[in-house]
Every structure is written in C-alpha cells, then in structure tokens.
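First the structure, then my questions, so here it is.
Left out: one protein chain. Kept in place: all the others.
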Amino acid sequence: MVCQDSTYRILYRDVDQMGVLYYSRYLDLFEMGRTEWARSQGFSYRDMEEVLGLMLPVTEAHCRYRDSLRFDEVAVVRTTIAAWSRTTIRYAFEVFEQESQRLCATGEVELACLTRENPRPHALPEAFLAIMRRVAADKEGRKRA
Amino acid sequence: MVCQDSTYRILYRDVDQMGVLYYSRYLDLFEMGRTEWARSQGFSYRDMEEVLGLMLPVTEAHCRYRDSLRFDEVAVVRTTIAAWSRTTIRYAFEVFEQESQRLCATGEVELACLTRENPRPHALPEAFLAIMRRVAADKEGRKRA
Amino acid sequence: MVCQDSTYRILYRDVDQMGVLYYSRYLDLFEMGRTEWARSQGFSYRDMEEVLGLMLPVTEAHCRYRDSLRFDEVAVVRTTIAAWSRTTIRYAFEVFEQESQRLCATGEVELACLTRENPRPHALPEAFLAIMRRVAADKEGRKRA
Partner (left out) sequence: MVCQDSTYRILYRDVDQMGVLYYSRYLDLFEMGRTEWARSQGFSYRDMEEVLGLMLPVTEAHCRYRDSLRFDEVAVVRTTIAAWSRTTIRYAFEVFEQESQRLCATGEVELACLTRENPRPHALPEAFLAIMRRVAADKEGRKRA
C-alpha cells in the first residue's frame, strides 16, 4: 500500500534527437506517479481543487539521471512518500524501464498546500493527512517487523 | 500591418529522434504567431479573458508539412487572417527557416469566441472586430492598388 | 481488428488555463493511437527505423475540436485507416471521454515513407503493406456483409 507503480509507454514526442527521453519529461512522469499514488489511496486531486478550493503547487523538484529510456520502451514510475507535514508533502520517485528493470532516474518533488483564492498556506485536507498517518504507521510497522 | 512575423529558436526539447521539429509543435508555433499578431494590432488575449470574461478555444486546426526544422535553427512564423465572422476568426500561417527562407509548413487555425462562464457563443470583442475590419479594408485596398 | 482503442489519463501538464486539454496535445494522442494501432497489428515502428532504415514523417495533420477533455478524465483514442498507397498511409482518429463517451475531437494524419539516410520516398515495409491489404479486405468484407 505504501508504494505505487504507474506505467507509461514512451512516444516519439517524448524523446529528443539523442533518441532518449528528454530530461524535463521525467517531471511529467513524476506528476503521473503522484496522481496515481493518491488515487490508489482513495484520494482525488481533482476533488481537492474543485470541492475543497485548495491547490498543491510544487515548491521543489530534484532529479538524478542514471540511464536512458528510449522510444517505445515502457517507463515504470514507483512513487512513495519521503516526508510530510501538516501543510507539505514530499514524494520520492524511481523510474525503471519495465522489461530490463534497469533504474533510469530517481527524484523527489515537494508540494505545499495553498488556498486557491488569494493563495496562502493551508492544512492539507483531513482525508489526505489520514492517508499520510496510515502510510507512516505502515512504515513504522514494517520497521518493527 | 496585415501580416506579422514571429521567431522562435528550436530547442533540443522540440525535436524528436529524427532530429526535426515534432509535428504537434507546429501548432504551438501557431499559437505564438496568433498571440504576437494580436499584440502587434494592439490587442491582448490576456485582457480578453481577464477583463472581458471571454475565451477563444480552437475549433479546427490544419497543418501541411513541407520541410523540416532542426535544432538551433530559427523558425519564422508568418501570421495572417484567412477569414472572420462576428464570432469566429481563422488564421493562416507559414513557417520558414530564417536563414535559408525555405518554407517548412503551412497551416490554418479557427477559433470561436465563447463566454468563459457557462460557455456559449459570443461576439468577438468590439476592439477585435475593429481590427478585422481594418485588416479587411487594407486587403481590399491592396487588391485595388 | 480494423480499429484500435488506446487510453490516456489527462495530466495537469496537459491542460491549459481554460482547464481543458490543449489543442496541440490531440496530435500527441494521435501519435499514441497510431503506434498502438500498428502494435496491435503486429507491427513495430521502432523496428522499422532501427532494422529497416526507414522513417515515417507526417505530411499532413487535421483536427476538428468538438468538446473538451479535462484533468483526470480518460481520453479514448479510436484509430482506423482512412486511406493508403504504396508509400503513404492516412490514419483517422476519434477521441472520446471514456466515462461519458462524448466525442471530443476527430482528426486525420497522413505519413509518407522515406529512407532514413538521404531521405527520399520509399515503399512501406512489406509487412506493413500486408496489414493494409488485410484491413482493406476486412473493410470490403464488412461492406458486403
């Protein structure tokens, strides 16, 4: 339950003339990863904006590139929670090529919860914080096991 | 005054593994072209949305690809008005490579004016229609000359 | 066998500030559609380039926009063959929103087969032409049925 794998097949539009996935596209994969992660936990980003009037802009992104992904290969994005507070969340990502399982990139992205109108910091939705607590408890449980 | 040239230098991110500008990027260039065209006529898309509460979604796009643009080359987008009505506008584009002046693509994009809330058709802003009339008169004048 | 459905969930990165899928992204969806179509017929674009030394640049693209796709909705791209010759292929696409089945866009893309080095027209790979003939026969069969 703590980690979530999402897949994406690399299109021609995603690679550059070196024939490999362009470096900023990994951040797009990270977005796919964290949206799928939230959905797998029963939480919808869309509702957060539309129903709760909150948004989650990125405050920091980091990516380390280790190997390349090519046209028609399938990227697997493995998403976990690296850290969280009442108003922020930090995701960690690993990107693999599906067939060979070679590790292509690792990264982290931090987001902060803001009100949508007149943006200012706001607590993450309670449903989201409940997921964080459950995930953290799960981590603790695994450490003790 | 009738046509407007905008330039964009092709980045690594814009080309695919054939080493040429990816086909959907031409539509991005067309957006640059029509925004610059409007600005050159004293009209701001941004104001239209924010001040007038209108939007201009694309209803049709067409592109014919003739030659390729490569990394580090400069694309020149030449924008003109192909047709217009009280609620729609149709732009025509030619994309050249700056140095050789070779023609790389031609295209057309049609947009329709809608209200931003509860979208339904709406007349283009009067300031915009005034530009259309001026441009059309200019065209007529050139035909007679 | 004649038509192929591919799906893609709309990311935040894909929508513009009107909150809808940006118009050039439909051409990216079309690429996904035609690559998946070819794969479903047992043909790999990747092999064509790497093994056969051929490429398939787009010569013409057209899209008519009918309705919008929003963040987190799933686009279904339905791909069929509209026409083909010994050196060209023309795909037709319909894009639906998965849940409501509303039609959001229709389009066509034509590609021409070229040699990769010193690009000049070349017959499509025999394996690809065999698929075209099978699909065309299938169409004929359906017309007669």
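Order of writing sets the chain letters: A, B and C. Residues in each chain are counted from 1.
Simple rule for what comes next: contacts are C-beta pairs under 8 Å (C-beta built on N, C-alpha and C of every residue); 3 or more make two chains touch, one makes a residue touch a chain.
Note that the structure is predicted; figures quoted are calculated from it, not measured.
Counted over the whole complex, the shown chains touched by the missing one are A, B, C.
Note on the undisplayed chain: of the listed residues B:Arg46, B:Arg86 or B:Arg133, the one touching it is B:Arg46. Per the touch definition above, the residue from C:Arg13, C:Arg66 or C:Arg86 contacting the chain not shown is C:Arg13.
Residues of subunit A in contact with the chain left out of this view: 18, 20, 23-25, 27-28, 31, 55, 57-65, 68. Where subunit B meets the missing chain, the touching residues are 9, 11-13, 28, 31-32, 35, 44-46, 71-72.
Contact residues of subunit C toward the unshown chain are 12-13, 15-19, 22, 24, 71.
Definition applied: only the chains that are shown with their structure count from here on.
Here the chain at the heart of the structure, going by C-alpha means, is C.
With each centre defined as the average position of its C-alpha atoms, the distance from subunit A to subunit C rounds to 29 Å. The distance from the centre of subunit B to the centre of subunit C, each centre being the mean of the chain's C-alpha atoms, comes to 25 Å. Chain contacts: subunit B has residues 18, 24 touching two or more partner chains.
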